[in-house]
Structures are given as C-alpha cells and as structure tokens.
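Removed from the display is one protein chain of the complex; every other protein chain stays in position.
Showing subunit A:
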Amino acid sequence: MTVELIRGQNHPLPETRLEIRVSAGQPIAAGVTLNDERGRMRDATWIAHPASPRLPGVEVSKQAAADHRLAVDLDALPAAVHRVNVLLALPTGVGGPTSFGAVAPPTAAVTGLDGAAIVSYHIVDLDAESAVVALELYRRNDAWKVRAVGQGFAGGLTAMLRDQGLPEAEELAATINAAVASGMARAVAPAPPPPPAQPSQPGRPVAGDATGWSMDERLYNQVWGMFEDLARATAAYRSAVDFADSRMDRELDGVLSDPRNRVGPVADAARAKAQAKRAQLVDQARAALDRDVAQLVAESEVVEPALPPAYARWDNPCWHAYKIPDEVPMALRLGDLSLPEHVGLRIPMLMRMPLQRGLWIDSGRGGGGMEAALHDSEDLRRRAAETATAIAARLLAVHPADGLSVRVIDPTGSVGGLAPLVEAGVLAEPPAVGEAGVTATLAGLTQRVDLVQMAIRSGAGDALPPDIDLAEQLLIVRDFPHGFDDRGVTHLRYLADEGASVGVHLMIIGDREDARAYGPLLDPLWRALLRVTPVPDDHLADPWVGHAWTYDPGLPPQNSQIVPRILRQVAAARQTTQP
C-alpha cells in the first residue's frame, strides 16, 4: 500500500534496491546528490546528473523528461554516504517555464523492484523556485528511511548545490544545465515551437516553379499559371466592384422610391452611406487585387529573365547568346498580354508549337482600337510588316537549321518591312511577285499538303516524291488580297483549313476592309486565323473568364539589330547544312 507523504514526513524503507519515479507535467531534469553524515557533499563527484548519470549505486536519466525512473541501490553506495537527495530542476535557457510555480506540481514516488509504490509525494507549495530537493533517503541506525523534503531553491541548481557545501556549485550547475539544454535540442523533449507563421506572405517566387519534365515545360506551365492567376484575380476584383455598384444602386433606389425621402438630409445621409459602403468594398477588392498583382509582378520579374529565346522578349539578353536549337520548342511567344487594371504586368502570350492556327496580322483599323486610331494607315502597314518579320524571325530561330522553309507572296513587289527576311537570305525562294508568282507558290504548297496528307492516310511516308520539301512551311502573304483571284483565295482557304496539320502555316498580312469585295465569303478565313495586331489592341479573350486582354506584339526595341542578326545566324547555319 502506498503511503502519501506530506512535507517533512518520513517512512521506513523495506528494501535497499529501489526505483524513484518522478512525474511532472513537462520536461524537467532529475539528479541525485550524496551527502556524508554532516549533510555535505564531499566533492563534485558525489552527484549523478544528466551530464554524468552514473555513480556506484545510483543511476539517473541523461535528459530532461516529463517522467523519470531513477535507480538506487542503497547497499552499493560508499559507506561514507549517509544521505541521498533526489533533486529536480527546470531546464534553463530553452524557453520553457522558469519556476515550479508556473507548472503542475511534480510527484516523486519510491517503488520497490516489483513496481509497487512504497511512498509517494506531491511536491506542492512551490512558487518561484526552479530547483527542488524532492526526497531524501537517509541512514538511521543501519536502516534506510525516506523523507519528503520539498525544499525549493529560487536560485536554482547553483543555490542548491552551494547549500550542500559544494564550493564549485556554479560551474557544476552550468555543466548540468548545458547537458540538459543540449539533450532538449536533440528534440527528445517537445520540438521547439515552429517559427511564427506569416499568414498571406507567400514565399519568394522562383522561375520554373511548376510541373513539367523539362525546364521549358515548367516555364511554359508557370506562364500559363500566371496568366490564369491574373485572369482570376482580376475577375474577382471586377465581380466585387460590380457587386458593390449594384448594391449601391439598390440602396439608392430604396431611398428614392419613397417620395418623402427624395430630398433633404435623410436622403443625403442615406446616399452618403450607400456610397461609403461601396467605396469600402471597392477598396477591399482593390487591396486584394494589389496583393495578388504584387505577387505576380514579383513572379514575372524572376520568370522573364529565365525564359529561353522561344519564350523571351526581344530585349532579353538570351538572344545575344542565341544558338541554333536542336529541336523545336514547346511553344512560341507571340507577344504580351495585359489587362487595363495593371498595364505594367505583361504576361507572355505563349502558343503551342507547331502552331495550330494561322496568323492574321491586321494592318487595318478593323478592330477600331484606340491605339490603331493614333497611327495613319501607312504607318500601320509598315508596323504590320515589322510584326510579321519579327514573328517569322522568331519562328525561324526556334527551328533547327532547315527545319522551317519560309516563302513570301508579295504581289505588289514592295518588299518594305519584310526586307530583313529577304536580305538575310533565309527565304526558300525569292518573294513571289505578281499573279503568276502567287499562283505558282500556292499551287506548290497545295500540292505538298495534298501529297503529305495522302501519305499519312495511307501510311506510306516513303512514297513521297523526292522533291517534296519536308520541312515545316511558313507562307507569308503580303497585302492580302492584292493579286489574288478567286482561285487563289480558294487555295488559301484550303491551306488555312488543312495546312496546319501537315506543317504548312499561314501568316496573312492584310486589312479586312480591303477584302470587302469578297463579301462574307472570306469570313471563315478570318475566323480560322488568329488575329494579331501590330499595335496594342484588346481583342483577345482568355479561356477561363473571357476578359478582353490587350495584345502587344512585343516588337524589338527601336534601332535594335537583334532581328537581322538572328536571321543572319539562321541563314549561315542553313548554308552549312545544305550541300
């Protein structure tokens, strides 16, 4: 039967091999000191503590814990030992509680080897103390007894050890504390609390932070992720603003519907209140949008410089280290996209390669965009040609040498903005001029599409005539529909519909107004092509929420020689591979 001791009470011990169990609500260090007949420690070796857990007849645990089992064999102790003190101490310097007053009272119990408790003692009434002598086992007339001591020391281990007559108390206490602290650091005790979380503080963005097998794919997915995020964040903002507006209208209607309230201070107050409510919600929405946009801007700042040439802006330094690639990239940058809420944030517009749709570079004011109105038609035509050149140059640059043949149909023969392509010598043949040229080029390409389709359908790729150019084809049509007759237009529609799947791509530069004579017959052709504008214009919709995005072709900076340089490099590579 267990005897509950109160402070100062003693009890005889029937055995000499004992276990002392200590339990506390949280990790504490336990130790044992030995005293001689005068109640003093003979020297610093008369203590078992976490840094030195064994003495003859005594064993304590090496680390702080909420539960301890100390083993004591009283017969094995040196004969000079008359008293065994069981001491407990709170770990210092680990951020836990610093006094026993702040924790649940610990319990010490003495048990025999069979596990039956002989006595137990709740060490209550502790306050500012950080170390305590819990029990003492002492020799009395050749028998051992236990006494509940509960003597606390506000000065901690140092004070306790000094009380037992140890001159080097301070050093020893420091050793013990260090051992306990390093034991805690090994995370036997509860792990240190995690660093305080910073809510809504996303980590620094990293380029390529998306799924994919290659860096190209990861960057591609990341850019699309940014595109979607911006679309969604803006949609959230717009819907909140719409909601705020409609709620304000509703509340104002409510005020106005009662004739008595239409004028006067009541109406003014209600109106002011409704407006304030709207302003508050719009401010909140704006704050949320700003937070998201700031995150995307930060992401854009790390992603843009990391992009490979196929995805990069023309002013990206990667173009200066350009090399002819070995394979076609996943996608191609056709320009930049932005929304009016934050024009500074431009998302690369990446299209999968090979292009599934032809491009229509709009040299007219068909869209009626604000920007287009600022340029005269001559200027627009020149910019359209420049845009076509830049996109064609990019396409050539991302294909392996001889991977892409570019043909130009230029019925009016005014090379103009396409000059860099012609001068660099990257065209498969000189620009087709006049009606005869148009017909010949279209017939050649149509035949190619037809033959390749047949070969694919019948699985007879090796039966193609040897003079077929198996490289991808890009046909640039200048000033459409000049020089085209009905036959030519039909050929072109055939190429637009069937060409992309067998590697024949169209790029038409034209003004829809000029083709008005054809009536609605050409509408399907325009619709089949992706409209690209030489000046910023908001005609592109995203696939998620359908915002109108402003497209900017992202032309090279003025006076930049990067496009001619890249084209010369492409032409040089071509000459070395051709016999």
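Annotations
The rule is short, and it goes like this: contacts are C-beta pairs under 8 Å (C-beta built on N, C-alpha and C of every residue); 3 or more make two chains touch, one makes a residue touch a chain; residues count from 1.
We adopt the following convention: contacts and distances are computed from a predicted model.
One subunit of the complex is not drawn; among "TerD family protein", "(Fe-S)-binding protein", "Ethanolamine utilization protein EutA" or "Putative ABC transporter permease protein YclO", its UniProt record names it "TerD family protein".
Of the candidate positions A:216, A:292 or A:410, contact with the unshown chain belongs to A:292. Of the listed residues A:2, A:45, A:284 or A:356, the one in contact with the hidden chain in the full complex is A:284. Between the chain not shown and the residues A:2, A:45, A:182 or A:239, the one that touches is A:239. Summarising the interface, subunit A meets the missing chain with residues 194, 196-200, 228, 231-233, 235-237, 239-240, 243-244, 247, 281, 284-285, 287-288, 292, 544-545.
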